[in-house]
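A single protein chain has been omitted; all remaining protein chains appear in their positions.
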Amino acid sequence: MSGFDKVVNSYAEAMAGIEDNMTVIAGGFGLCGIPEGLIAEIKNKGTKGLTVVSNNCGVDGFGLGILLEDKQIKKMVSSYVGENALFEKQLLNGELEVELTPQGTLAEKMRAGGAGIPAFYTATGYGTLVGEGKEEREFNGRNYILEESITGDFAIVKAWKADRYGNCIYRHTAQNFNPMAATAGKITVVEVEEIVEPGELEPSQIQTPGIYVDRVILGTFEKRIEKTTTRD
Amino acid sequence: MSGFDKVVNSYAEAMAGIEDNMTVIAGGFGLCGIPEGLIAEIKNKGTKGLTVVSNNCGVDGFGLGILLEDKQIKKMVSSYVGENALFEKQLLNGELEVELTPQGTLAEKMRAGGAGIPAFYTATGYGTLVGEGKEEREFNGRNYILEESITGDFAIVKAWKADRYGNCIYRHTAQNFNPMAATAGKITVVEVEEIVEPGELEPSQIQTPGIYVDRVILGTFEKRIEKTTTRD
Amino acid sequence: MALSREQIAQRVAKEFNDGDYVNLGIGIPTLAANYVPSDIDVMLQSENGLLGMGPYPTADEVDADMINAGKETVTTATGAAIFSSAESFAMIRGGHVDVTVLGAFEVDQEGNIASYMIPGKLVKGMGGAMDLVAGAENIIVTMTHANKHGESKLLSKCTLPLTGVNCITKIITDLAVLEISEGAFVLKETAPGVSIEEIQEKTAGKLIVPADVKEMTFS
Partner (left out) sequence: MALSREQIAQRVAKEFNDGDYVNLGIGIPTLAANYVPSDIDVMLQSENGLLGMGPYPTADEVDADMINAGKETVTTATGAAIFSSAESFAMIRGGHVDVTVLGAFEVDQEGNIASYMIPGKLVKGMGGAMDLVAGAENIIVTMTHANKHGESKLLSKCTLPLTGVNCITKIITDLAVLEISEGAFVLKETAPGVSIEEIQEKTAGKLIVPADVKEMTFS
């Protein structure tokens, strides 16, 4: 099934087609489950003016934070961006826009984008700044706001294992936003720790079916930990 | 963790609290992945006036079809009901209402109901009888209709294995509507082929987290096949 | 001569490209799986929650938990994935399925389709058809060109309740291959031995016959 073999062998191929001013949806929560090599490739390419949709923006010098160094990001759509001095500086300078979106709304916007649902109602954010300018509506006596879905030109995803057809599984809480991001990109690129042959993953345990995936690349990961907490 | 042990030992306990005129959401596609024993218990109890939300209504003498025999169902919300002579008869007699709902919209209505999303837009059914009387809206040049979510007083679900805390996994295509149904019941009851101890299921492979589940019962299943097709 | 069901299915299979994810409706569309050219591979999506449908099982392999959207027992192809109905229709509604092939009672020159309901007859339901026609970019309708009374099923406006609006782009009938474009059926290919006149006669909607109409080939 050559037509289904999604594996590419270089980061250049993996991110081929990314251009200035595109929207990139990225999986990950903090530094957990982030496509480290795909982010590095965007930095290397020097693509500018990006809108990046990701729960967070990495930290100084790691994760999406490295895209701030050369001012490649025009706008972030995130729920929490508090880990990053360079982010703060660019935001205060007006070099960077941020659209703060509640975490659950952000996850659902990505899922909806991938699922052909252009908009949905949620109580989250009703009566707050998040709800300003959005339609409000009552259902069964409760107030909701209308939220529109998100899709991206690219989705960059980190999975644990993928088969050659792009079927993916995630490891522990490194799953987070990755499955939704995978559905919402016009081109979805998955960076993985291990590539297996089709048939090696149990069909019912596949978390991202290959139909959502355009390219798979084998990565190497530093997996930096933001806060190491132990009980010792 | 006694407070999390959801296992009940009788069908009477499993369906305790079901009353006339309630709404019951049922997992299953055709006769595949249906909670056979829970349906039988509803028949035995003789609960009447039920609104049943399920993709299909079983066949004559099996699955949800047995609830037609004593006219226990007032209304079906389904995508396809073509397998059942008794259904046809009651529908023509006016003894049974049916609300035909496209299959994907039905699945999404259940998911939305469980996820606190009261309504969403979809292109499915725009310009058809399904869209009549529903709000229409354009997003990005395409037409959509507004669909409201579904919740039930009870959800009856068939899983393959559950642990005592109600974490479930499904077997092959017997998954179908079951995970969404599980989220959408005020009381969710899961009938399973095997009960295991907490910790035996790999956390990342759990398809229905126990938080959605109120009761678990060990069932025995006939697993009737609607159309046996072989290549022999 | 009008094509047989198998020949229609064979012509449909020529529409597939290597690497396509394809959803095939019940009837003629399902038969198309038997004619996929040997140099390409397609993966079949079944809307009950299966991507990568394999052949029917042997008698020993039959498993009640392993069925397709037609409720037939099936197997998985290598590299298949199995998921919930919500996920299945997320991929359908979200436009991730490359090609959808389904039957119809009527199609009209605006790309509307009627395929699930005949007033006066008992309604069985639309199943996943409304989601499929709303979701896919490339939808192929297979049907006979006319009904058994000789009446055209390619109309200026559908008379039966619609399954979807402005969604059909290609029709493969027992007489012809047609595309729908700007409010008209455009004849692309004729079945071997079928005259353009017969197609004109059996097409009630607006028909455009370009100069370069070809005769169908099957491989």
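Worth a mention:
A, B and C label the chains in the order they appear, each numbered from 1.
As a working rule, a contact is a pair of C-beta atoms (placed from the backbone, for glycine too) under 8 Å apart; a residue touches a chain by one contact, two chains touch by 3 or more.
Quick caveat: nothing in here was measured; it's all calculated off a predicted structure.
With respect to the full assembly, the chain omitted from this view is in touch with A, B. Residue-wise, the contact with the chain that is not shown comes from A:179, picked out of A:152, A:166, A:179 or A:219. On the side of subunit B, touch with the chain left out of the figure occurs at residues 1-4, 111, 113-117, 163-165, 167, 183, 198-199, 203-204, 206, 209-212. Residues 29-33, 55, 78-82, 88, 91-92, 98, 100, 102-108, 110-111, 122-130, 160, 171-180, 207, 223-232 of subunit A touch the missing chain (whole complex, contact as defined above).
Simple rule for what comes next: only the chains that are shown with their structure count from here on.
Distance from subunit B peaks, on a Cα-centroid basis, for A.
Computed from the mean C-alpha positions, the centre of subunit A lies at a distance of 32 Å from the centre of subunit B. Each chain gets a centre from the mean of its Cα atoms; for subunit B and subunit C, those two points are 29 Å apart. The multi-chain contact residues of subunit B, meaning those touching 2 or more other chains, are 108, 122-123, 171-172, 175. In subunit C, the positions touching at least two other chains are 50, 82-83, 89, 92-93, 134-135.
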